[in-house]
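One protein chain omitted, others in place.
Let's turn to chain A:
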């Protein structure tokens, strides 16, 4: 029996999770929500995490009912992410490890998402689409590494959605992506947007500029003689609908190509954008056509959480990974394929 405790706080979510051999004992999370039109900035986010982290830890310990002596290892997010929030979490994790005299283990955030997704859905060796506010990657496992088949060449898909939410000033509570999804359900008219798949990679920044022009023509074209009347403006619902349809189609396309390349019959969607039901629906249609199976999780596990770090840490710890104290630092850049996979994913040919 191995119990691990995981701290996550690489972006605007702060979470603590406790897991025992794949059984979730506690999963507590808080989100730093900014006013409409504003994003979360590193300094303020770190401040939020500093305020909340100890309360969340206490709550997780109460919920899980584990005794401190039974916890085997303290895990935290080593990277990638914003430096100030990562550092806040690392400081708390290190102090806890020292006070309780437990080993410490830094976990790659992306690996956390993948392992969490595999645990919850029981997918064996899926092609993974990792979509969140900071990352967009298509990943498949091969030869002790999660290999990146395709990724964004500029901003992440979630960043594109978040920034569009700020442009049209919709609420960030519970998350901008969720609110866009709700508006998109009422959209009926499709406005064409650039479709930018570049081989296995994708790009979102051009789409964002284009949709900003459609949403705020006054701002985009100040010298325009003819004044645009409000009635002429596309509705927010239609814009959200058009944006989602376009970017999700791009994601489905590269995922399908990665599957064809690997001969894979499983798709796993992880990351915060992964709880978007329209994305799941579109991916499901593609999977059905290919006789593949789609795996996805709900917002408890899709969105950043402590459990994913605890579980990935569990996989690492039980297969012998240890970390020296002086290595318990953070790093903003930490690619998915930097991590040597020591646990069993699939039988390597």
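The rule we apply is simple: a contact is a pair of C-beta atoms (placed from the backbone, for glycine too) under 8 Å apart; a residue touches a chain by one contact, two chains touch by 3 or more; residues count from 1.
As a convention for this text, contacts and distances are computed from a predicted model.
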Identity of the absent chain, which is to be given by its UniProt protein name, from "Exosome component 5", "Protein C12orf4 homolog", "Cytoplasmic tRNA 2-thiolation protein 2" or "L antigen family member 3": "L antigen family member 3"
Touching the absent chain when the full complex is considered, from A:3, A:60 or A:96: A:96
Option touching the unshown chain, where A:2, A:33, A:63 or A:87 are the choices: A:87
Per the touch definition above, residue among A:60, A:211, A:330 or A:345 touching the missing chain: A:330
Residues belonging to chain A that touch the chain removed from view: 46, 50, 53-54, 57-58, 68, 87-88, 90-92, 94-104, 322-326, 328-330
